[in-house]
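All protein chains of the complex are present and in place, except for one that has been dropped.
Letters A and B name the chains as they come in the text, with residue numbers starting at 1 for each one.
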Amino acid sequence: MTEIAETPSAPMPSLSTRFEIVPIVLFAAFAAAPLLAAYSGAEGYVLSLLTRVMIFGIAAMALDLILGYGALVSFGHAAFLGLGGYAVGILASHGIEDALVQIPVALAASALFALVTGAISLRTKGVYFIMITLAFGQMLYFLATSLAAYGGDDGMTLSSRSLLAGTGVLKNDFTFYWVCLLCLLGAYAFSRSVVASRFGRVLRGTRENSIRMEAIGFQPFRFQLAAYVLSGMLAGLAGCLLANQAEFVSPAFMTWQRSGELIFMVVLGGLGSLHGAVIGAAAFLLLEEFLPEILHSLSFFLSEEARSHLAENWKMVFGPLLILIVLFVRGGIMGLLRRPHHG
Amino acid sequence: MAEPLLELRNLRKAYGALVVTDDVSLSVRPGELHAIIGPNGAGKTTLIHQISGTLASNSGSVLFGGEDVTQLSMPQRVRRGLARSFQITSILPGFSALENVALAVQARSGSSFRLFGQASQEKALNEPAMECLAQVNLAARAHVPAGLLSHGEKRQLELAIGLATAPRLLLLDEPLAGTGHEESQRVVETLRRLKERLTIVLIEHDMDAVFSLADRVSVLVYGRVIATDTPARIRENPEVRAAYLGEEEMV
Partner (left out) sequence: MNATLLFVQALNGLQFGLILFLIAAGLTLVFGVMDFINLAHGVQYMVGAYLVAAFSAWTGSFGWALLLALPSALAFGLLLEVLVFRHLYDRDHLDQVLATFGVILFLNQGVKFVWGAAPLSVPVPDLLSGSVEIASGLLYPVYRLAIIAAGLVVAALLYVLVNHTRVGMLVRAGASNAAMVSALGVNIQRLFMIVFGFGAMLAGFAGAMVAPILSVEPGMGDNILILAFVVIVIGGIGSIRGAFLAALLIGLVDTVGRSFAPNLLRLVLDPAAASQTGRAIAPMLIYIFMAAVLFFRPSGLFPVKR
């Protein structure tokens, strides 16, 4: 007995610590990008694309928190993007333009929506959960389309980016980029902490075996609901940033297709690693951006007309690509990165 | 006689016309190892489900430490000290053995809504967990992912998880199920040590184990308790012998 008590209780090296190199490289790349963008000749374009990547990275990471660690397939996460976006848009249209007010309001709205819809959704399991989250997302989508005062179907254009503590620093694309990177880093650090914490351990345990968790005295519902709320708030934050990036909000922020894309980003990057979700978001958005051009250059052997036709219909390649990835690339990009280490 | 720690009063569970347990009344005294035996399909596992709160009963009540817990959920009962194991091994396969047990410690010590701090580094959780593992001879395997343990080790781990909830009473649903001879010897030894300091309700098919461990035995046939007595008296009970005739060899 005594010798046991002395056994060092150092945990075995967890998977996450063994692959720290990946997030470091990832965030270093984001930090270096604006410097390189200056040389690219299309600075504005590169910055805005990468800002979008980081914003969707936050949203995908938020989803990964419940999907990867809690096995909760939420098919309505785009609703939180919309909530965040509309909080910014609606407040701005009433003259409240400071992000220091807008963001807390957006987070509170997201938390409230997550709390109410989560409490109902989490009563159901499996496919019912997928569908009910989908339905709640649609509910918010249709609400947005019928808000005539705030642009209805067409959405609303923001007159400018939000103020920050009364100053207009966010109007500078570089500053905005750095703010987004800071948010991404903050969200990542927060999520990593949550996953490793007592709370995160209960969440992960519930994913593996919910009956066992009940049998040692946990009520999974509470933990799942709390995780759902946290995840919703993070996605709401992404929504605030997205509205500022686009200087526009519309119901298109929260179509169910957008929710599907978020799930795809997480799965593409690899479930349950947080930075995998960011990589997935990057891969998805860059693919979406460049697939037309890639197709165009890959099909050099075709006639020019056929090539542009192909580039125009890139989604016909994108869809099957998605199917093939689901069928054959298990574990996503992080899975591919891991494989060589395991031999 | 001391006041019973666990008392079942007229418990009943039926699925439509199929009555699985019927009018089950039992009392388990503090400190005893109370075995429940019965032929296959007698309703033993259902009874464990009803006691632990996994299944709601149609009627009757469960009293634990004098308190009526019939309406409480499983987690609530666990927190009052009523822990259980499962017939089909139920662990967290992706977690290390230590983490499996540490989670059970965590369930009863402090808030689990802490979002910061590495849970896997908490001495206050790991040390008691290590002790529980040591009690079932699994300390050396603490850092192995639970899914990679042998079947016998998983059964031991379930016991350790149960212990870590600091139970006043442990409900064990066939802890020997599927174990080889050597493994089952090890589990029996562990149980013998545990019964020194814990009240245990044991369901088991292995009659050698039951009769060597139990203080008292209840026999469940077709959902009804037909006898409760000491092992020696149960062995001689004609009704019990009749119920088991052709089913299993009685020792």
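Heads up, the rule we're going with is that a contact is a pair of C-beta atoms (placed from the backbone, for glycine too) under 8 Å apart; a residue touches a chain by one contact, two chains touch by 3 or more.
No experiment lies behind these values; they were computed from the predicted model shown.
S.K.: Kindly name the visible chains that come into contact with the excluded chain.
M.R.: Displayed chains contacted by the hidden chain, ordered by label: A.
S.K.: For the chain left out of this view, which of A:49, A:96, A:112 or A:147 touches it?
M.R.: Residue touching the absent chain, from the options given: A:147.
S.K.: Tell me which residue among A:115, A:135 or A:298 touches the hidden chain in the full complex.
M.R.: That would be A:135, which touches the missing chain.
S.K.: What residues on subunit A make contact with the chain left out of this view?
M.R.: Contact residues on subunit A toward the absent chain are 67, 73, 75, 117, 120, 123-128, 130-132, 134-136, 138-139, 142-143, 145-149, 256-257, 260, 263-264, 267, 313, 315-316, 318-323, 326-327.
In this text, only the chains that are shown with their structure count from here on.
S.K.: Would you pull the subunit A residues touching subunit B in the complex into a rising list?
M.R.: 1, 4-5, 7, 9, 11-12, 14, 190, 193-194, 196-202, 204-205, 208-209, 211-219, 223, 226, 230
S.K.: Quick one: which bits of subunit B touch subunit A in the complex? Just the residue numbers, please.
M.R.: Touching subunit A from subunit B are residues 52, 54, 73-75, 78-79, 83-84, 86, 90-96, 98-99, 103-104, 106-108, 110-123, 126-127, 130-131, 133-134, 139, 142-143, 161, 164-165.
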